[in-house]
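A single protein chain has been omitted; all remaining protein chains appear in their positions.
Then we have chain A:
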Amino acid sequence: MTDTYVTTNMTAHDRTPIPVLACLATAGAVVLLMMVFGLLLRLAQGGMLDLAPDTFYELLTLHGAGMVGIAALGSVAVMWYFLGQYVRLSGAVFVANLVLFLVGVVMILASVLFGGFAGAWTFLYPLPAQPMGVWSAHAAALFVGGLLVIGTGFLLLYLDVARAILGRYGSLGRALGWPQLFGHDDGRAPPVAVVASTMVLIINTIGITTGAAILVMTLVNLYVPAFGIDPLLAKNMTYFFGHVFINATIYMAVIAVYEILPRYTGRPWKSSKVVLAAWNASVIMVMTNYPHHLLMDFAMPEWALVAGQVISYASGLPVLVVTVIGALTNVHRSGMRWDLASGLLLLSVFGWGAGVIPAIIDATVVINQVMHNTLWVPGHFHTYLLLGMLPMVLGFMYFLARGGRPTDAAGAERGIDRIGFWVFAVAGLGFVLAFLAGGRAGAPRRYAEHLAQWLPYDRAGALFAALVLAATLVFVARFLLRLGSARGRVA
């Protein structure tokens, strides 16, 4: 960024902090394992692998919890790395989050693999306590406790982010660029990394606290069944938490696009009034459009469901109009040199924008009535997570592996990188389209067995999943082999 207010106070990393690399390496390894689980699930649905229902739903639970967890871990590494160039963050808190994350992962793995917990990552009350004898209260408590430990780590990290931002900018409003948004744009607005981090810390602090509350209530209910929870309240709290938490991963990871693409194109990506307006609007919209998960809960207040549709439509505008157009403008005829980092980052903006389209369509009440909880849903969220959030993090990893600078002629990408990119992009698109097509055909999500007419979608999905897994294996292996370069001095 060219903002003098920021650059004079920057504390650029001389070397990539080891905890950041540890986060990315962990995320890379876990995403591969979770992709293997995902492939097994699609193979089983396609009738090409014989998985008992209990094993299927255990893997489903691990796949969901694991993917959400590493999405958060990878994207928080992106945010922490770039935000740390503008404010002073605590390395100890970052490490504490990583340690708590790993402790939580062990608890979740134990609950599923040894306790047989298979209540899905959404732990929707009262299922954890009512499994018909399939798992024990202790197994459910271990899973819920694991999520609680992970959430505590992230909450600590966001509190540190808040401390650092407030210490640097004085107020959250200033960090969100309110003086420039609502007054004269003096060109001294905080960089997008700061604005985005502030947005995420606001929504995720509220989201995680809400999640922690329902997790604790679920824990109490497991051992004191007389302590009942209103099921509709529980569902609202659970989906508010899940919705905000997973959305926040994209809003953190996209910082990589805002920070890295301009280094390739030589064009600054400023925090203009439009960019600030979009990010500020997203603070409200991400938190208020979550009722689109509850459109088929007719007991909900109708105004909330209508608002869920209306705000969902509106929330697509900042993504499609501001971030997509901004990225395309930054790249168009810039003389940019392509490498895997720049390619993945541009792909990620497409994936985010493309995923928003079927998501908004599904947020239409009358369409939701014939699409909700079909494969359409994993279709759209895999689009903006697999083709959006993940390539943002992978692009960041490659950027670090290149020593934190665009590829020069001598360091051109290897053929395997190019092949990996195109396999990932094409197979990734095929993978999500197989989900969407299955949803169109009415195939339910989260089914251990599908009817014969749905198998072609499952089988196509499994084929594409295997290709995506192979490409991701190349990306992660190349990053791990270049950890030394990634650790080296950043330009």
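Definition applied: a contact is a pair of C-beta atoms (placed from the backbone, for glycine too) under 8 Å apart; a residue touches a chain by one contact, two chains touch by 3 or more; residues count from 1.
What we mean here is this: contacts and distances are computed from a predicted model.
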Looking only at the UniProt record of the hidden chain, which name from "Cytochrome C oxidase subunit II", "Protein FixA", "YCII-related domain-containing protein" or "Metal ABC transporter permease" is the right one?
-> "Cytochrome C oxidase subunit II"
Contact residue for the chain not shown (choose from A:90, A:136, A:288 or A:364) = A:364
For the chain left off this view, which of A:30, A:354 or A:465 is in contact with it?
-> A:354
Missing-partner contacts on chain A, residue numbers | 53-54, 57, 118-120, 122, 124, 126-127, 130-132, 134, 230-232, 235, 267, 274, 294, 296-299, 302, 305-306, 309-310, 313, 317, 320-322, 324-325, 328-329, 331-338, 346, 349-350, 353-354, 357-358, 361-362, 364-367, 369-374, 376, 436-437, 439-442, 444, 446-451, 453
